[in-house]
Structures are given as C-alpha cells and as structure tokens.
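Note that one protein chain of the assembly has been removed; the remaining protein chains are unaltered in position.
For reference, chains read A and B in written order, and residue numbers begin at 1 within each chain.
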Amino acid sequence: MRYLSPLLAVALMLICGMVLFKVLGKSPVEGFKVFFLQPMADRYSVAELFLKATPLMLCAVGLSVGFRGNVWNIGAEGQLLVGALAGGGLALHFPNSQSPFLLPAMFMAGALGGMLWAAIPAWLRTRFNANEILTSLMLVYVAELMVSWLVHGPWKDPDGFNFPQTRMFQSKAILPVLVEGTRVNAALVVALGALVVGWIFMNRSFLGYQMKVSGQAERAGRYAGFSARRTVWLGMLIGGCCAGLAGVSEVAGPIGQITEHISPGYGFAAMIVAFVGRLEPVGIFFASLLMALLYMGGEQAQQYLGLPYSISKVFQGLLLFFLLGSDVFIHFRLRLDRGRK
Amino acid sequence: MQRLKSSITLLGLGLLAASPLAAADPAPTQVGFVYVSPVGDAGWTYQHDQGRKEMEKALAGKVTTKFVENVPEGADAERVVRQMITGGAKIVFTTSFGYMNATEKVAVAFPNNFFFHATGYKTGKNMGIYNARFYEGRYLCGVIAGKMTKSHIAGYVAAFPIPEVLQGINAFTEGMRSVDPKAEVRVIWVNSWFDPGKEREAALTLISQGADMITHHTDSTAVVQAVEEKHKENANLYSFSYHSDMSKYGPKSCLTGTTHLWGDFYTRVVKEVMAGTWKGTNVWGGMKDGMIKLAPLNAAVPAPVKTLVVKLEKEIIAGKLHPFDGPVIAQDGKELVPKGKSMTDAELGGMNYYVKGVASTLPKN
Partner (left out) sequence: MAPGLVSAVLFATVVAGTPLILTALGELVTEKSGVLNLGAEGIMSVGAVAAFAVTIHTGSPLLGVLAGMVAGMAMSVLFGFVALTLQANQVASGLALSIFGVGLSAFVGKPYESQTLESVPPLKIPLLSKIPVLGHALFEQQALVYVSWIMLLAVAWFLYRTRWGLVLRAVGETPVAAHAIGYNVLRIRYLAAMFGGAMAGIGGAFLSVFYTPLWVEGMVAGRGWISLALVVFATWRPLRVMLGAYLFGGAMITQMFVQGSGLRLDIPAQFLSALPYLATVVVLVLISRNRSTIRLNSPASLGQPFMPDA
C-alpha cells in the first residue's frame, strides 16, 4: 500500500486533469498528451526533465531530514540563494583560474553558504527559542535582497551595459554536460549522491534514527537522551547544505552567472517534493521528476493548448492533495465492521 | 535550336529566381513570442502582444503565431525558446532582457532559424536585437509635467536601476526642467517590475510628500489608479502612464503616456525573413520609426501645452531635438554633455547616474 498510494494519487490527479481539460473545452486525450507526454518526447526534453529535477531533488532530500525531525525549515529558497552567491562568488573571485579544483571548491563554498544561512534560524531557535518557521522564512526575503544588491552593485559585470548580472563564469567554473546536445550536467550526479547519503543517514545511522524519534515522539526522544538541540541544528544545517548545493548547481550550470533569477521557487516546490516522496530518498527521486514534468507540462500547455501557465500549479496542488488523501489507506485500514475495536 | 536553349535557360533562371519565393509561399511561417509576464497586464507584455496581433493581421494567411507567457528569466528560458523552434517556429521574438543568453545559445544551435531579442546587446548571424527610445516619450511627458505642475515636484515609481529606467527618469527630468527650472523629481524604487500593492504605496507616498505629477516605470496600472483616486481630493494631481495608454484607468487624471508600438517593426522584420532579404537587425527605434508614441492627450491639458508638445514631437522626429541635448549636468554637478552636442547612443546605453534635478539618491552600490 505504501507504494500504491502515490500511484493512486497520480492516477487521481490525471483523471482530475482530464476532467479539467474537458471543462476548459480541450480534448482530454489531447490535454493529457500535451501535458504529460510531450515533455518526454525526445532526448532533449528528457534531459531537461532531469535538469529541472536536480535542484528539487537536492533541496528535498535536505528538507526531508529536517522534516522528519520536526524541524520546519521553510527557508530553503534563501539558503539556495546564499549557496549560489558563495559558490558563484568564488568563481568571480578567481576569474582566470583553470584549476580542476575550482568546481569542487565552488560546491563546497555553496554548501557552506547554505549551511551558514540555515545556521541563523537554528541558532535563534536553540538559543532564543525563536520559531524557525518565521525566522527561516524572513531570511528568504533578506537573501533575495542580498542577491539584488550584489548584482546591481559590487558584482555587476562592468561590460554588461549596466544590467543587473555578473559576468559569465569562466569555462572551468561551469559544470560539464553529461549528455552531448542536452543541458543535463554533473549536478545530477551530486544530487543522486545526496540521495544515497541521505538514505544511509536516515535509515542506517544512529543520528538519523535519533532525529526520526525526536520528530515523531519528542518526549520519548528526550527521555532516551536524544538532544533536541542537536536535532534542530542537524535538521537546519543539512537542509541548508543541500539547498546551497542546489544553488551552486544552478549558477554553475544552466545559468552560468549570477542574476536575479536564480530560482523560480525551487526551495518551496522542494517542500512538496519532500512530502510527495514521503520524506524518503527513493520517493524524492521520483517525486522530483514528476514535479519537473508538471512544470514542463505547463509550458507545453501554453504553447499547444493555449492554457495559462498557472495550470501547472493547479496540477501540483491537486497531486499533493490526492497523495495526502491516498495516504489515508496507509494510516488506516478500512473495516466493514465498525463495532469491534 | 538557339531559341529553345535560351528559352530553357530563361525558364531555368526564372525558376531559380522564383524558388525562394516559392519556398516561402506554401506553408505559413510560424512565429513564436516569449513573454516575461502575463499578457493581460496592460503593460510591457500587453503591448508586445498587440504588436503580435497586428503583425498577424497584416500578414494574414502567411503567418501563424504562438506565444508563451510568464516565462521566468532564468534557466527555463532556454528550453522554452528551443521548444518553440522544435515545435515548428521559424522565427522567435524574446521580449525581455533576461532571455539574452538563452536566445543566443539557441540561435547558435539552430542556424536556420531567426531570433530577435528585445532590450539586449548580443547579436549573431541569425540573431537580431531591437529596442525603442522610450526616453523620447518620457521627455515629452516631462515637458507637460513641467508646464502643469503647481508644486514643482514630480514623483517617479521605478522598478530597478537599469539603464533603460534611468534613461526614462533622466529624460523626464530634462523635459520637465526645460520648461520649469525649479522642478525636481523624486524616485522610489520598488524592486519589482510588478507589485500593484507596492506601486500604489509608493505613489501615495510621493503624493503625500508633495509630488503632483506622478509617473512610473513598472508593469501594472496601480500608479495611474492611485492618482485617479487621489485626484478627487486634489485636482492638481496628474499621472503619466507607461507602456500602454492607461486612460481608461485614469480618465480624469492620466494626462498621457509613453506607449510602445511594436506591430510595424514585427511586420517589417517577419516580411524580410520570409522574403529572404533579412540582413541583420540592430534597431533602436524612436518616434521617428513609429515605435514610440504618446497616448492621446487628456482634455485637461491646456491648448498651448498641446501645441508645444506637438511641435517638440515633430522636432524629435526630424532629429532637431534630442532629449539629452547638451548641456547635460549630472546630479553631482559634473557636465556630461557640453552645449551644442547630444548624448551618444553608447553613453545612453551606459547610463548609471541621475541628472541634476532628480532629488533622490541612486541606490548606492
């Protein structure tokens, strides 16, 4: 049932979608084809699917560790941006570097940047008891403004006609493409690696176990000596680390510079991915691909069906709703006889 | 025999000459548009879409068009542009600066298609750029503002300090001070192309600080609407719209606006591509080229001001008047353009300062 329920949710979403297409005056079959099949039609599109899923995967696996421990990191978007600034900043600082260590250094910087940004809400929570939902969210806006300040000012490309962007990164600072003729790059490997590490941490390490217990039964955790503080710190830092990696993967990948448009909300979409993937790395892998499909389907629907882009969000919301609804079959068993307990 | 040979040769040559036309004739050419915001915004994208529709009508039967709106300016843009091409488009117009690198990359990958990027600076063998001299319209609006202001303070709600926006602010200031040397322009940056709430708050803030001529460089109608509302209390308050004619949102208080007209440009360029005569595009068109036009003037504009504006417009079109004719003094007093000269296109493109008369600080970096 554990594995059937996401499939059930997807099926329900598809049915709902076909109904929606019909209501909007489009042929349901045509709608289905355009929205769900066309984004996988050729090699380039499939590669794009993986490209778009990569930052989602990275953020989601980091977030899922925290969510399991009841640490609500809502600020992944901000941590992503700071990671991008850290990694991208390194590239900008060494414009003539041809070192093969540049990219790994950028990724480390990005991870550190994201962790730093996540450390603020973690510290505020453990030291001052300030709720991390609010602090991490507020820091998203601050991070956005920081990016804006940097690209409009100190880091602006002097040859860029005064537009808010940094110069393009040198070739050694750009992620190598994995498949010729597409854009899918080495960040995918990093993301898959993060999934593996995440799996090991959550299912095979004692720390991960502690976090799970603290999340599900706080008192039991405390009784057993699991430090609530450590859970908060780990939850936030791991989330920040992964989000920071996602940020670097975007600026060192398809974008190739720092601009004001690094992320179209990956940090928030990753929260859905984490849940649809039921906070498990394997699930997150599939959920991020599905989410990427929904984004791309929206683009196709605009071009070929004349439907507005917002239909993507409608589908994403529906998917999550159906998934959450289908979960009821996991939590409970239907019994025909309601008398006995 | 000779006659037969020459007629066959003639026929052959004739067929050869006709073949590009023949190739363009059968299937209609598909033209794609990539928009950065929703079409219905009565602003930047709306005007581009109007242009698209005009082009479609002018070339009816020979073209089909399609568009994608709300395309984020980051990594996704490249995919969208590319999929327009693989979906059958021969020509793609990308209507925002942030699509520059994406357009360039796809243009290199598809050398047989044609790409046009608005407000950018990278061109290629099959990639052209286009832009409009919005500042010409701004100058004229500034003149009207200078003639009609009672408080000598104008308010400007602006999005981001990029050259285009600064050109607009400075041109407006130059225009206003050309008829009212006491005038000053105050700017509020809302850090967003589109946030009706913030735009409105900014407009109201400027009004409460004494500005009575308000304009904006943002994408919604919020500023014009805010002024219309406040106009009921203060009949000296007026606004100037941008991108589109927003008179329906400010019937009593919106005096005019700088409207963008892309239809003729789109039609011309698509025709050239279809005929095989396109050689490259690096267009920065102004009123002379019909790309910028003032919206019809509100009845509240007094007749002498109208006459002045018409006269100045003619001078701009004839090339006799340039909004940045010397002397142009920067806010810090430095002379940027001496008397007798005009600012060059290159100088305009690199504009990152305020001129004298703007009473705010440029976001310091």
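The definition used in the following text is that a residue touches a chain if its C-beta (ideal position, glycine included) is under 8 Å from a C-beta of that chain, and two chains touch if they have at least 3 such contacts.
None of these values were measured; they are calculated from a predicted model.
When the full complex is examined, the chain removed from view is found to touch A, B. Contact with the chain not shown here comes from a single listed residue; of B:33, B:46 or B:67, that residue is B:46.
Shown as candidates are A:145, A:196 or A:282; the residue that touches the absent chain is A:145.
Which of A:130, A:196, A:224 or A:282 touches the hidden chain is settled by the complete complex: it is A:130. The chain not shown here touches subunit A at positions 67, 72, 124, 128-131, 133-135, 137-139, 141-142, 145-146, 148-149, 152-153, 268, 271-272, 275, 308-318, 320-321, 324-325, 327-328, 331-332, 341. In the full complex, the hidden chain is touched by subunit B at residues 38, 40-42, 46, 155, 184, 186-189, 191, 194-202, 204-206, 208-209, 211, 220-222, 225-226, 228-229, 248-249, 359-361, 363-365.
Definition applied: only the chains that are shown with their structure count from here on.
As a whole-number value, the distance joining the C-alpha centres of subunit A and subunit B reads 36 Å. Per the touch definition, subunit A reaches subunit B in the complex via residues 42, 44-45, 48, 51-52, 145, 148-149, 152-154, 156, 161-164, 168, 183, 250, 253-257, 259-264, 295-296, 299-300, 302-304, 308-309.
Contact residues on subunit B toward subunit A in their complex (touch as defined above): 32, 38, 66-76, 78-80, 82-84, 86-87, 97-98, 101, 121, 160-163, 191, 349-352, 363-365.
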